[in-house]
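Of the protein chains in this complex, one is absent; all others appear in place.
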Amino acid sequence: MTNLFFLTDFSVIKPDPGLTFWTLLIFLLVWGVLGKLAFKPIQGALRKREQDIQTALDEAKKARDEMSHLKAKNEELLVEAREERSKMLKEAKEMKEAIVNEAKAKAKEEAQRVLSNAKQEIDNLRMAAMVDLQNQSGMLAIQVAEKILQRELKGDPEREAYVKTLVEGIKLN
Amino acid sequence: MGAIGAGIAALGAGIGVGLIGRGALESMARQPEAIGDIRSNMILTAALVEGAALFAIVVGLLQGA
Partner (left out) sequence: MLNLASFPMYAQDHGTEAASATHEEAHDTAAYDAVSTVMNHIADANEFHIWKGVHLPLPCFLYAPGEGWTFLSSGKFEHGHKAIDGYVLNHGRVNRIADPSFPKGEAHIEGIIHKEETMMSMGKEKKTDVYYAIHEGKEYKLDKPSTLDGGILGGGITSFYDFSITKNVMTMLLAAFLLIFIFVMVAKGYRKNDGKSPSGIQSFFEVFFVFIRDEVARPMIGEKHYERFQPFIMSLFFFILFCNLLGLLPIFPGSANVTGNLAVTLSLAVLAFIVTNINGKKHYWEHIFWMPGIPAWVKLILTPIEILGLFIKPFSLMIRLFANISAGHIIILSLIGLIFLFGKNGESLGGASAGIVVGGLFTAFMNLIELLVAFLQAFIFAILTASYIGAAVEEGHHEEAH
């Protein structure tokens, strides 16, 4: 039993010089050809791809940073614009109010002026009317007085002449 | 004699590889994050143990010849 394997030829354990020679030759061929034609270019391509991915990632990161930067800027601008708008609105409102107030004041003033003008007119008219009335009533009184005097003086020519001069004097006024 | 020697060598290698496997499994359970490292080192150590055993087996068989 001990030489089970050696009863029949266990030839694989005996290194054959021919097979050794061919193995070396074929392996060196594989090593040389694949090293030159395959493994070096593949390694190079893989390395290049890794670098490409790295740069792409870096660029993406940069772009993202820039984007967020831009966004922040935008936001800022937006906020500013909003402030500006509200400020403008406020100003407009103020201006409107001011204009309205001014207009109101002006209108009031105008009204006042118109009123006072009217009052003055009325006063003037009343004054005129009063003057007129005075004149009228003066005339009336004179006439009455004249009639009375004429009747009384008809008898007295001297007095009559005197009154006539008086009346003449008044009329001259 | 050679066959018995080969058998004993296989026994020794079996125990050795078993111990390596046990140690590796324990450390993998303890540190799951290092599984990759542990696995390749386990295979390496197992190969070394096995190499010694195969050496013994071949020598045992030759002795029998």
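By letter and in written order, the chains are A and B; residue numbering begins at 1 in each of them.
As a convention for this text, a residue touches a chain if its C-beta (ideal position, glycine included) is under 8 Å from a C-beta of that chain, and two chains touch if they have at least 3 such contacts.
Source: prediction; values computed, not measured.
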{"item": "For chain A, the residues touching the chain missing from this view", "value": "3-24, 26-31, 33-35, 37-43, 45-46, 48, 52"}
{"item": "Touch list for chain B against the chain that is not drawn", "value": "36, 40, 43-44, 47-48, 50-52, 54-55, 57-58, 62, 65"}
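To be clear about the criterion, only the chains that are shown with their structure count from here on.
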{"item": "Rounded Å distance between chain A and chain B, as computed from the means of their C-alpha atoms", "value": "84"}
